[in-house]
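Complex shown without one protein chain; remaining protein chains in place.
Presenting subunit A:
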Amino acid sequence: MNTLKYQSQAVAKPYFIFAMILFVGQILFGLIMGLQYVVGDFLGGIIPFNVARMVHTNLLIVWLLFGFMGAAYYLVPEEAETELYSPKLAIILFWVFAAAGVLTILGYLLVPYSTLADITFNELWPTMGREFLEQPTITKFGIVIVCLGFLFNLGMTILKGRKTAINMVMMTGLIGLAVFFLFAFYNPTNLALDKYFWWFVVHLWVEGVWELIMGAILAYVLIKVTGVDREVIEKWLYVIIAMALISGILGTGHHFYWLMTPEYWQWVGSIFSALEPLPFFAMVLYAFNMVNRRRREHPNKAATLWALGTAVMAFLGAGVWGFLHTLSFVNYYTHGSQITAAHGHMAFYGAYAMIVMTIISYAMPKLRGIGEANCNKAQVVEMWGFWLMTVAMVFITLFLTGAGILQVWLQRLPESGEALSFMATQDKLAIFYWLREISGVIFLLGLISYLTSFFITEKKAQA
């Protein structure tokens, strides 16, 4: 059965599938690291912590990018009411990006990082070895080429079709993503400049343009599952992203408190980043409001659950847990502690992993020719996945927060001489790390349940 409005939307399917495969890898490496936190020599000589972490974070970034790209290929043609400019280019770029991603991850795992730097000629244009930007320079060029082709393809599609607010916001977000990534190529010798502009990639992605992408995807799914008037949803979308950028751009200042920067960033950063929860709170109100005002009963209950869930979890993870440590006088003590880790985990899961699973949940039944929604049994298993992963992530965040508070108490608050050393403090946090690891295993069970739901078909359900 063909259930796609525009046949070229089908190119989204390999992007979504590959995103899910990488997601599994991300979680497995997360569990390895979680264990290394308490059993320090686990896989010591084979997968050192720094390698596992690089794989964990880079897989996250890459699977989210695959998810965003799949989302764009799926929703842009339908919004523009025209076929994608070039489905062939989309498929070619899929293979280029997938190959570059796999080779890079294999490079991390199979050779020492310094060897990887040598064989990829890092010394010609050194960009490696900075957090989240560990990819060899040549991979970074590959990412730029893939992004350019991707933006060209979407741009040409939008140019010949309808220019909806959702498409324009999505496109702005994706162009911003590509533009700010260019700062990854700037790696001055002076660490002060290096660190300052590193945030132009990291912060302006996750607390800037990615929020536009999230907002556009959420608006698209809400229109589809609630049937609420587009005018209303798009008005909310503009309000939310306006708040996101107005607070988030100067909110970058919360990363500049403890760099070689003037003190005014402590004021600017504190004030504007204290406003950063607002767009996420608005998103919660909006998602629930739209679902309550729904004009149709969409059979895909799971997609609706994801849409509501991503709004709530983004608010908690990015909004509340961000606010916890964003004021400069708090951050002085919490900067670079387990509290940062707690916030990072829930924010990424809530805002970005969940929005990708929202669009996958909505689009996959159509991409697979199943229809508007999966069968009831598949949806139930998918919702089990939703709840297990989400509850597990809440507990991961709570345990890391506990660890962080104790860490600050023992290591940061006392005077020099009285404070416990880093390693001695870590020993005291072991119980929290064990509980976090157990929560991580539950998360994996949730992920398995979620993935299983893709293999449950109507026939089996009736049998």
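Basically, contacts are C-beta pairs under 8 Å (C-beta built on N, C-alpha and C of every residue); 3 or more make two chains touch, one makes a residue touch a chain; residues count from 1.
One rule holds for everything that comes next: contacts and distances are computed from a predicted model.
Entry comment: the absent subunit's protein name, as recorded by UniProt, is "Nitric-oxide reductase, C subunit", drawn from "Potassium-transporting ATPase ATP-binding subunit", "Nitric-oxide reductase, C subunit", "Polar amino acid ABC transporter permease" or "Phosphoribosylformylglycinamidine synthase subunit PurL". When the omitted chain is restored, the residue from A:Ser86, A:Thr261 or A:Thr452 that touches it is A:Thr261.
Not every partner is drawn; the one left out touches subunit A at residues 33, 36-37, 39-41, 44-45, 48-51, 53-54, 113-114, 117, 122-123, 126, 128-131, 134, 165, 187, 189-193, 195-196, 231-232, 234-236, 238-239, 241-242, 245-246, 249-250, 252-253, 256-266, 268, 332-333, 335-338, 340-341, 411-417, 419-423, 425-426.
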